[in-house]
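Could you have a look at this structure, given as structure tokens, before my questions?
Every protein chain except one is present and positioned as in the full complex.
Let's turn to subunit A:
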């Protein structure tokens, strides 16, 4: 069969090309353009080749040092909140009611933190945790524990982690709950007949059936925490010192605080590549487990 050739087809895809060009390609190319130049303001640019990238990836330089510090800090933060939010989310999902009016009530309460704008979350916790007038901060100090997140890095970290757990555990719990609800009753009944303990039911039925939603939850939470900006920016502004300066906070400091556009551009490109690479890893893992499932599925 002859393929119909019609150049008008280009017209039909043109809007997409335009949108993608202005929303993605042009901005990215601008950043690429900055990343190979240096500027001292006044709209004067000087060619610098791959200099910024070499400096960035070398931890012994000033730029590389702060980049890797922020990167490790960010990875540590992601690891901590995943280690807390995933098990906690599962636990919450397991103890959520299955039927009756309590379901709706629980779901609404669980969804509340997810609906609050991020900088409001930051503000809430900034006030809540203040040692002088904040309810939590004051109470902790009243208990005799010296707590001040503006001066003590550990306190700042704990406050940010607790804030993130408060903000996002619901998401993990809701996803897990959806996974749990999809398990037919027969599985639980069979497990009872087989004499399975509560723990065995969890490891042999609930966890495997939740695997896919859990992967999605881990992906969402990892990406979100790896790109976190608003809440810690509002709460600690990256301090005390640089203790809570995560990658995106550092990026903004570099680009808008110091106006080092070239360095910041190089850093944002590398940051972007890391995010893309991690996305790809997650995507591959997810589609692989999906394929495994498909194979296992039998025609009914």
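The rule is simple: a residue touches a chain if its C-beta (ideal position, glycine included) is under 8 Å from a C-beta of that chain, and two chains touch if they have at least 3 such contacts; residues count from 1.
What we mean here is this: contacts and distances are computed from a predicted model.
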Options "Cytochrome c oxidase subunit 1", "ATP synthase subunit b", "ABC transporter ATP-binding protein" or "Ion-translocating oxidoreductase complex subunit E": UniProt name of the undisplayed chain: "ABC transporter ATP-binding protein"
Chain not shown: contacting residue from A:4, A:144 or A:195: A:195
From A:45, A:118, A:187 or A:282, residue that would touch the chain that is not displayed: A:187
For subunit A, residues in touch with the removed chain: 184, 186-187, 189-190, 192-197, 200, 204-205, 208-209, 293, 295-296, 298-300
